[in-house]
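Just one protein chain is left out here, and the rest sit where they should.
Let's look at chain A:
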């Protein structure tokens, strides 16, 4: 009597074990299939999708997304910007994976975190040309990367501060601790300061990309170190936060500030003489050329062999450093009027 249910359980279990698929330890290198059609009428039906996180962040909207939308209009193709409104990397991954099913002509992905590598690999394996911008995801199989060298951002700020304070004085720096790109920036800054024994670094602080937090840290530091000479900020909100606290302390212009990004508020602070230098990223180039790379890949614009995919080569640049802008009081008007 007992045998039948027992046999049923054993058979079911064996069937389950047989149907089970484990993830592969090493994913095969994907060979993206490339769209053959290059006729004008077909181009209108092409769709290029950007997937980011914090899709409503002003810096992304004004620079990355604006350039991407402009590119789509110029090329006459459909472009879409997708992703969660907040900084939510797992939701960005979900969006990438859902977009793959609709087979866009190309995917432009904001390299927010190394964890998105799996989703990028799925897109490449599905034959979708995939370009990463902003921060690289080196462990992924992305076809290309465009972005800034953050070590250079740190060096640029370090050299400017050293010059502003004549190589002597206390300096503090802040940003989002733990992010790969910012850590590279911090290293660049400290490497420059090694050449100046008169510079004393009072600390590295996490402002969590929040203006209020950056202002709070700055005012605390102003109380603890009344003789502090300069601040360096590394995320988009560090500069405005530092500037706010320095202005409130009535020491604008006396304490030197350098930071990254060039939103209207940053530019206004440079114009007022509160911030002395901005290390600006050419974010428009990330997405304009990123989209163009996707287009060129889809259209085989620069065919390098009889069959590039079969030969295992990609016919677009592997990695592009888009370079930096240096904005000071001397040239800030050029950017404000822009």
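Criterion: a contact is a pair of C-beta atoms (placed from the backbone, for glycine too) under 8 Å apart; a residue touches a chain by one contact, two chains touch by 3 or more; residues count from 1.
As a convention for this text, contacts and distances are computed from a predicted model.
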* Missing subunit (named according to UniProt) among the choices "Sulfhydrogenase subunit alpha", "Dihydroxyacetone kinase subunit L", "L-serine dehydratase" or "ABC transporter permease" -> "ABC transporter permease"
* To do: Please pick, from A:99, A:144 or A:228, the residue that touches the omitted chain in the full complex.
  => A:99
* Of A:43, A:59, A:81 or A:324, which residue touches the hidden chain? -> A:81
* Asked: In the full complex, which of A:115, A:201 or A:313 touches the chain missing from this view?
  -> A:115
* Identify the residues of chain A touching the omitted chain, counting contacts across the whole complex. => 16, 19-23, 25, 47, 49, 55-56, 80-90, 93-95, 97-99, 101-102, 113-115, 117-118, 139, 177-180
